[in-house]
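Right, I'll just put the structure down here and ask away after.
All protein chains of the complex are present and in place, except for one that has been dropped.
Labels A and B are assigned to the chains in the order they are written; within every chain, residues are numbered from 1.
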Amino acid sequence: MSYVADVGALARKDLLLELRAKETLPSMLLFVVAALAIFHFALPRGAGDTAALGLLWSALIFTALLGLTRAFVAEREQSMFDALVLAPCDRSAIWLAKALAVLAFLAAAEVVALPAFAAFFSGIGGRTIAAVALADVGIAAVGTLFGAMAVAGRARELLLPLLFLPMAIPIVVGGVGGYLWFLVLYDAIFVILAWATFEYVVAEI
Amino acid sequence: MIAARGLAKRFGDRRVFRDVELALGDGEFLLVTGPNGSGKTTLLRVLAGLAAPSAGALELPARHTIGYLGHSPQVYRELTALENLTLFGRLYRVPERAERVGMLLERFGLWEVRHERVSTFSRGMRQRLGLCRVLLHEPSLLLLDEPYNALDAQGAELLDGILDEPRTLVVATHEPQRVEHRATQRLAFA
Partner (left out) sequence: MTPRLKLPVLAACSTGLLGLALALVFFYAPTDADQGFSQRIFYFHVPIALTSYACFGWGAWKALRYLRTRDERADTESYVAIHQGVMFGALTLVTGSIWAKASWGVWWSWSENQLVLFLVLFLFYCAYFMLRFSVEPGSARANMSAVYALFGVVLIPVSFLAIRLSQKFIHPVVFNSHGPQMAGSQFLTFCVALAAVLALFATLYQVELAGKRIDAHLRELRELLT
């Protein structure tokens, strides 16, 4: 199927770009550990495990935001959208490939963040790990689409947090509460919506 | 190949151009001239199918038969020349991709540096790579926006050769001297 081939070629390009530039992933890793350290000092003595869990989710969301802001920078700076949009491939393939790359970066950041959290605060169960994995799908799907929107305007990096954070609130609720079925529902709804509407975001016609 | 009547484009209240009439047949060469900021780039984007006209009728050939080179060469800086062309070769479903990529790289003098990242290229080399990208899928309609801008002398000669090939061409430039003898039609922006 040529759609899968397109997504593969584009995703490979995105991963290759990051591997060479080495900007996004190291920033995310450093940021999440620093954030967790700050949160340790921000958390009052005797606060429960749930409070700490809430801070983990905050750290993850802001770390994701950091990664998402960089997602379409190459496309913007080298005016690549025109070239990609003119290709015969489906525009949604651009979104899917980028979202998969973002997912990979999120997973890599969490491989560091979750053990760090377990060391700084308390251990985490399988439920939290599953919730984080499910949340990553929603974050990647929605964040990639909004990232493309943010990059098109003047405000650029300033705009993405404004667009994304309200959408992230249900994810945090689902994550902290451990409502895995809700996260699956969120993912299903917004993955489909993002996949269907990306072509309007990236192309004028 | 291109037919336009009463074509207009505006961004909100800012009007870029209006009442543009075009009838471009196969193999013709349309030269678009005018100072910077007069709307040439916007017109080319509309003719490439990248921007929707605000008014008027426009007939264009199929998307995959169009090649468009904008102000920037539109290649990924952190990829090598070969990787860039291979990617677009895949996306444009170019048959016998490897041969075609190799042939274009040779023709534009980039074969030796095909494994170098574009970030190490000079401006002229990047523009030449952009031309490779745009010719990869053998478009029958080629839209070039200020193509001579970044080119060195060698590249300019190669481009002259491209313009001589049988193809429908639309070239926008604010220095038309080099190409005007080839033009079959002219459109001047104020």
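Criterion: contacts are C-beta pairs under 8 Å (C-beta built on N, C-alpha and C of every residue); 3 or more make two chains touch, one makes a residue touch a chain.
Just so you know, these numbers come straight off a predicted model, no measurement behind them.
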Hidden partner chain, touching residue among A:Val73, A:Leu100, A:Leu163 or A:Val184: A:Leu163
Selected from B:Gly12, B:Pro95 or B:Pro166 as touching the chain missing from the view: B:Gly12
Touching residues (missing chain, whole complex) on chain A: 142, 145, 149, 152-156, 159, 162-163, 165-167, 169-170, 173-174, 177, 179, 182, 185-186, 189-190, 193, 197, 200-201, 204-205
Chain B residues touching the omitted chain (full complex): 10-15, 18, 51-52
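Just so it is clear, only the chains that are shown with their structure count from here on.
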Complex interface listing, chain B residues touching chain A: 45, 48-52, 63-64, 66, 68, 70-72, 74-79, 83, 87-88, 90-93, 117, 133
For the chain A and chain B complex, residues of the former touching the latter: 2, 5-6, 9-10, 13, 16-17, 20-21, 74, 78-80, 82-89, 203-205
